[in-house]
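Here the complex is missing a single protein chain, while all its other protein chains stay put.
The block that comes next holds subunit A.
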Amino acid sequence: MTSRQFNKLATRIGFWLLVAFVAIIAVFPFYYAVITSFKPSSDLFRVELWPSSWSLANYVQVFSQKSFLQAIFNSILVATSVVFIALLLGITASYALGRVRFRGRTTVLLVILGVSMFPQVAVLSGLFEVIRALNLYNNPGGLILSYTIFTLPFTVWVLTTFMRQLPMELEEAAIMDGATPWVTITKVFLPLMWPAMATTGLLAFIAAWNEFLFALTFTLTDSQRTVPVAIALLSGGSAYELPWGPIMAASVIVTVPLVILVIIFQRRIVSGLTAGAVKG
């Protein structure tokens, strides 16, 4: 083996070791959560990479709690509503911002970008008052409203970038064919914007699904909670026991659908996110 070949091999081994390291850091906690969720409670604190005995008891316990099922339903309701509203408003707003020339367009876009950088905590108390005033406290509507507010800037920004890339002549052709702006958006642009919509929709879904702070602040009763809060508030037999098993089982239940969604859409997410970055 010449030194050159050796160097090449060493570089490759080093590279893959690095990849393995990153993968382990990223995936191991999730892996450990999964196997923990399948352990009987007696084995919970035995450190092992592969459980010696399997049990579905944690899952049975989680699903037997009515409040948890209600929380899953609430989460699905909130997240899908947020996605739907954000995409509807995002598409129409991006048409205006990407295609219609009007005074102050750049300012509006910069404000949108600025708003998207606001930390949640900064608006928490103010938003709380707004939600109280709108009578949406302890109601999924309050969560839908607040998540939409935080998702929209990103949605609008990405969709506007994408919309601007669609050729101007396409819209003009539609105008010559007698299409109104609404027809142009729904019949011509929408079918071409699926990659961008899949991306932004999925990211909005994930954000709404994972959100904790607002969900904790704006809900009060078990029947209105979403999954992240419900998991955090899972309680054991006594105040001194943290029910790790059921918590892990619940985490897996709410994480797996997301992982599957991301795997399905990952190519589109990449192409959607980089749209506008490189002309080609």
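Following the convention adopted for this analysis, contacts are C-beta pairs under 8 Å (C-beta built on N, C-alpha and C of every residue); 3 or more make two chains touch, one makes a residue touch a chain; residues count from 1.
Heads up, the rule we're going with is that contacts and distances are computed from a predicted model.
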*Per UniProt record, name of the chain withheld from view ["Multifunctional fusion protein", "Dihydroxyacetone kinase subunit DhaL", "Sn-glycerol-3-phosphate ABC transporter ATP-binding protein UgpC" or "Hydrogenase maturation factor"]*: "Sn-glycerol-3-phosphate ABC transporter ATP-binding protein UgpC"
*asked:* Of the residues A:35, A:136 or A:179, I need the one that contacts the missing chain.
replied: A:179
*Just name the one of A:170, A:232 or A:262 that touches the chain not displayed here.*
A:170
*asked:* What does the interface between subunit A and the hidden chain look like in terms of residue numbers?
replied: 167, 169-170, 172-179, 183, 187-188, 191-192
